[in-house]
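Complex shown without one protein chain; remaining protein chains in place.
Which chain is which? They are A, B and C, in the order written, and residues in each are numbered from 1.
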Amino acid sequence: MSGSSYFSVLTLAAGTVLVCAVAILWLASIRAVISMVAVQGASLGLVAVVLGVHLHDAGLLAAAAVVVVVKAVVIPVLLGRASGSDSGSRESRPLVNVPASLVASAALIVLAFVTGRGVAHFVGTRAGALVPIGIATMLIGFFVLVARRRPTFQIVGLLMVDNGIALTAFLCTAGFPFLIELGVSFDVLLGVVVLMVLSQRLRLEFGDVDLDELQELHD
Amino acid sequence: MSTGWSITSMSAISLLQVVLVIVGGPLLLGFMRKVRCRMEGRVGPPVHQPLLDLRKMAGRERTRPEHASWVFPLAPVVLVATTLVVAAVAPLLATDPAFGWSADLFAVVFLLLLGSVSLALGALDTGTAFGGMGASRAMTIGALAEPALLVAILALSVPAHSSNLPTIIIRSLAHPAWLATPERVLALVAFVIVIVAESGRLPVDNPSTHLELTMIHEAMMLEYAGPDLALVKLAESMRLVVLFTLLADLFVPWGIATSPGPWHLAVALASTAGKLVVLGAALAVFEVTVAKLRLFRVPELLAGAFVLATLAVLSTLVVP
Amino acid sequence: MLLMTILVLPLLGGTAVALGRGRTWSAWAAVASNGGALALGIIAAVRVLREGPLSGARGTLRADALSVFMVIVIGAISLLASWLGVRTPARAPEDGHRNPERSAVYGVLVQAFVGFMILAVLAANVGVLWVAVEATTIVTAFLVGFRRTRGSLEASWKYIVICSVGIALAFLGTVFVYLAALHAGGHSAHALDWTSLMAHARHFDPSLMRLAFGLLVLGYGTKVGLAPMHTWLPDAHSQAPAPVSALMSGVLLTVAFYAILRFKAVTDVALGPGFARTLLVIVGLLSLALAASLLIAQRDYKRMLAYSSIEHMGLIALGAAAGIRLAIAAVLLHILGHGLAKSVLFLTSGEILTAEGTSRIDGVRSLVARRPALGGLFGVGLVALLGLPPFSLFTSELVMVRAEFEVGLGWAAVLAMVAMVVVFIAVVGHARHMLLGPAGPPRPAGSSGVTAPPPRWVAAPLIGGLVVCGFIGVFAWPLSGLLTAAARVVAT
Partner (left out) sequence: MTAALLVATALMGLAGTAAGAIAPVRFRIALSSALTIAACALGFVVGAEVLHSGHAAVVHTTTLMPLASFSLALDRFGALFVVITAVVGICAMIFRFGYDGQGLASRTASSILPLFVTSLLLVPAASNVTTFLFLWELMAITSLLLVLTDHARRSEVQVAGQWYAVMTQLGAAALILGLVLLATRSGSQSFAVIAVRSAHLPAWVRSTAFVLAVVGFGSKAGAVPLHVWLPRAHPEAPGPVSALMSAAMVNLGVYGIVRVGMGLLSGGPAWWWLLVMGLGALSAMFGSLHSATSKDLKRLLAYSTTDNVGLMLLGVGASGLFADTGHRALALLALVAALLHVVFHAVFKGSLFLSASSVHQAAGSTDLDQLGGLLRRMPVSGPIFLVGGLAIAALPPFCGFVSEWLLLQSMLHGLPSGDVAIAVAMPIGVGVLALTGGLTAFTFTKAIGIGLLGLPRTQDAERAGEVGRPMWIGAGLLAVLCLVFGVAPFLVIPSVVDAAGAVPGLHLAGALTRGWNVALPGVPGMLAPGLVAIGLVGFGGLVALGRHLVQQRPVRLTEAWGCGRELQTARMEYTATSFGEPLTRVFEDVLSPARDVDVSHLAESRYYTEAAVIHTTIDDAFERRVYRPADRMLVRWGAVARRVPNGSVHRYLAFGLVALIVVLVVLA
């Protein structure tokens, strides 16, 4: 792969991750959001593949495979199944409405680009220059956690934070040693599974809940 | 201490002082009563009437309220004993009675306080409302008089660098200029107020009243009879004499015997008698002209005395 | 081999529970396995002191004095917690009777929890440490929600979401550290080993390390319960079954702090001591202020204990900020002392909850008179927790204050002291209402079932925990060598 095409593919993939993040913020339907998550996972995998090919790093390719399997296939499927019963439900009254969320996400992206410049500069590679995209994805994910009421949205937000960080990691260091990468992915998977189980249990015991109804515990 | 005093002469002086106080007390009271009566245009009883009263009381039966404990009969004894101890060691007639070195002004104050406390306890022991009332009022006044008294003593002690009575008197005899200093005058006024208050005279207390709600000292001795009553009355008059004599000796020490010898003593006796007569007459005249203060105005009087005494102390520091 | 055994033992206990389907003997087997871990930890400590750091599993595990100290802390508290946990599953309110399957799940999860914590402190590699800490989150999420009440599910949700985010931030920090290590010439396979990090730290890029350590403090600080990401802690601690609360408050928090401590050492080499100090002072004071403020009007005694944990984590952060050996030794002593006292308190509060049927402070009265054993334990535990002698928290707090003054953090120590006084006032006020007063007539029968005092075998480990806490506060010899050696690992 030539240098410039490598970089444009990389940019495209990383950009897709960020665009998916913004899209998730925009969308209200849970089913659409889950498909966006799948796209985001796939793009993340693509980033890893491109980097792996470029650097001739077998470990990175293996990691890419794990990422694709876990984040683009398993988790979306699980999410879809878990929210099967209420897959038609929507985030009807987000804590921060969609226009304001989009403005906020723009601000977060600016913030990420300002604060990520130092790291990008330090990494020194062309891939490294894309680090702010990872940070921005993470921040938007965090914002989803803060601004959305549905349990599924929070799981998605968590995934976005994770994807953002994973993207940053790939771009910065071309990934961790494979075993650790595996452990990390496994942890993420388990975490999502646990959350899904919990949300199911919540629904079973208390019916359809918004998370901000969970305010029984406080001082 | 100045030399030349023998043990015998010192003991003799002490004995003389004790006798003077025992006999002089009632006589002083009688004299004061006479003066008052004269001023009020009455003849009044003879001067030695209080002595006669004491003798009569001594012959009566002793009684004790059935609920009272041993404190009740003990109180008059302690009251008299404290006064006698002061009379024996304080330089009333001469600068060196027996144990004069131990005659400390602060100690004198605490001894007299012991007497007051024991009388108050005796009054409380009767369990009557009047006993409690008298004790409460007497102790309140005592508590408030004490600061003024001690600070006044401090003012007198500072120039002499000692609170030892003979030392103060001897040093002020040696420095007559001290006597007219502002701190002396201020301390004198404070002293007088305190003595009036402590010994239960007008305007603080009216010793001749038996009007129930105005009594202070009288209320405390209501239950005493016979020799006990005599002791309490005697002690009251003795304290007055002791305080007057000390006042006179501290502020106008001339006449006090500074060396042994019958002549000196005779002069001292005469001068002391003269001072007592003057003081007694003055107090009697004063008592005729004022009315009794309300109980709750008394603290103001004593606070005034305290301020004067404090000023006295401060002026000892300002005026070298 | 030794390290591997320590790591595997609790898991063996867990296997036993699984095989025994949660029957009582298998629960006791788990207790024994935790005891064994403690004993082996002590043996490892002796060996480390004599021979230097141990390693195992082909370099994946490594134990220096700090690690073995943490192993001992984990061992001791897991022993206590699993001991009291023997009868916990039977108490889950919706069951009424012993449900073997759930007992087994409970036992296995607890043992896995313990195992992951041991892995975290024995890991030679930062990445493994991260994986282990994240794993504890997942395992405990089920334990927090074990009672399946609305409250416990809510707590469990908050716990896992907040901690996952936090730990993700720690991962980002780790990524940056890795980046710095690679640029400083570390080999990718071992660049994240503690030894390698410490060796190359001098060449790390300062601005990157600043960002990395900031993220690490924020991220691991979430698990430690440091403000502002402490918010999961009171909910989770108050809803989890008592032994789980005890484990979480007693060791999980400090295992996460162990990570901060390690990274602080790296940061100190890279940046000098000033940066990490500033950061830790800020979070420490923030946590203290917060804990003090929220304890004043606290209404739930388990939450009270949880906020007290936040307070103590703040103190530990301040101690670590001082950073000198004395301070670190005191921090470690505090970790052990707090772990013991807090776990005893949580376990006791579990017994109180079972006996009284409420965790509200105003629902519990005259405990000392009505239930002398529980009231006494709770009272003595609070005395220990408030930093009064002879318990070790007194000594460690005093030494931390000393160390703070020595490095010029006297002002922070003064503020901390103010917060501690407020905490003291608040806790004493609450404790007074709970513990003191007349026994009065027995409560109406409907309110709760158990009135009998806890059996001896329940009281014994609790008393033992407090006795140990007092012992290490008075006597220096068994621990001071290990403490100084451990402090030397991370303090300059």
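In the analysis below, a residue touches a chain if its C-beta (ideal position, glycine included) is under 8 Å from a C-beta of that chain, and two chains touch if they have at least 3 such contacts.
Just so we're clear, the structure is a prediction, and the values are computed from it rather than from any experiment.
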Going by the whole complex, the chain not shown touches A, B, C
From B:Q17, B:S157 or B:S199, the answer for touching the chain not displayed is B:S157
Of the candidates B:R38, B:R60 or B:H175, the residue in contact with the absent chain is B:R60
Missing-chain contact among B:V71, B:L173 or B:V189 belongs to B:V71
Among C:W130, C:W157 or C:F257, contact with the omitted chain is made only by C:W157
It is residues of subunit A that touch the chain not shown, namely 95, 111-112, 115-116, 118-119, 135, 139, 142-143, 145-147, 149, 154, 211-212, 214-219
Against the hidden chain, subunit C presents residues 157-158, 161-162, 165-166, 169, 207, 210-211, 214-215, 218, 222, 228-229, 231-232, 234-235, 290, 293-297, 326, 329-330, 333, 366, 368-369, 376, 383, 386, 388-390, 392, 394-396, 398-399, 401-402, 405-406, 410, 413-414, 417-418, 420-422, 424-426, 428-429, 432, 436-439, 472-477, 479-480, 483
On subunit B, the omitted chain is touched by residues 1, 58-71, 73, 76-78, 80-82, 84-85, 88-89, 99, 101-104, 106-107, 110-111, 113-114, 116-117, 120-121, 123-133, 135-137, 139-140, 142-151, 154, 157-158, 161-167, 212, 222-223, 226-228, 231, 295-296, 299, 306, 310, 313-314, 316-317
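FYI, only the chains that are shown with their structure count from here on.
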Contact graph of the chains (line, ring, star, complete, other): other
If you tally C-beta contacts per chain pair, the winner is A-C
Min distance from chain CA centroid to global CA centroid: chain C
Greatest Cα-centre separation from subunit A belongs to chain B
Between subunit B and subunit C, the Cα-mean centres are separated in Å by 77
Chain centres from averaged Cα atoms put subunit A and subunit C apart, in whole Å, by 31
Dist(centroid_CA(subunit A), centroid_CA(subunit B)) in Å evaluates to 100
Note: in the complex, subunit A contacts subunit C through residues 118-119, 122-123, 138, 142, 145, 151, 154, 158, 161-162, 165, 168-169, 172-173, 176-177, 180, 183-184, 187, 190-191, 194-195, 198-199, 201-202, 205-206, 211, 214, 216-217, 219
Touching subunit A in the complex, subunit C uses residues 125, 127-128, 130-131, 134-135, 137-138, 141-142, 145, 148, 150-151, 153-158, 160-161, 164-165, 168-169, 171-172, 175-176, 178-179, 182-183, 188-189, 192, 205, 207-208, 211, 234-235, 238-239, 294, 297-300, 303
